[in-house]
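One chain of protein is taken out of this complex; the other chains stay put.
For chain A:
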């Protein structure tokens, strides 16, 4: 037996087992809501069996199967809700579906988050790792990673309740924007280098990527400062 057909039969078996186990658990259920959720599981077994074929036709068949299953699930859920409404009409107290999961009153929380040591040390570390990793990536992606590191740092500071003073904000804003401008100039320099010295393209590529990473990172970092 070759590898593909072995995989096929194993996957079909897994799908059937999922269906049978779900059927057993449906038969053990007392509440109707759990029954709906478990029937959804049976459908996933169906999707697994279709996906086991693994051809492009199977890929085209999964979507209609999923849509039909979703439609049936929606219909059954709607029936469930309206039946429960009808059932509750006779009683005085009306309760909604999934009422036990909604918050009725604000819980009495007496936890001082800012005393947690990890909140002081972890953001710096994460921001540092992200900035370094973004610098290694370079380009737009690297810039985005760097900026997410900076954003994370700023937001973590905000959670701790440490306000950044307006003076500091002004200084850092101007500093970062100037830095971004310089990085932009570096990027343009690297870009022009492609056309002037095509033979030395690796150096200029590195220059352009570095400049772009710094620029995007600092620009998005400024957005993080703005949120502050």
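Basically, a contact is a pair of C-beta atoms (placed from the backbone, for glycine too) under 8 Å apart; a residue touches a chain by one contact, two chains touch by 3 or more; residues count from 1.
Throughout what follows, contacts and distances are computed from a predicted model.
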Open item on the list: Can you work out the missing subunit's protein name as recorded in UniProt? Choose among "Energy-converting hydrogenase A subunit H", "2-oxoglutarate synthase subunit KorA", "NADH ubiquinone oxidoreductase 20 kDa subunit" or "Proton-conducting membrane transporter".
Closed with: "Energy-converting hydrogenase A subunit H"
TODO: Quickly run down the residues of chain A that touch the omitted chain.
DONE: 8, 12, 15-16, 19, 23, 26, 32, 35-36, 39-40, 42-43, 45-46, 49-50, 52-53, 55, 57-58, 61, 64-65, 68-69, 71-73, 75-76, 78-80, 82-83, 86-87
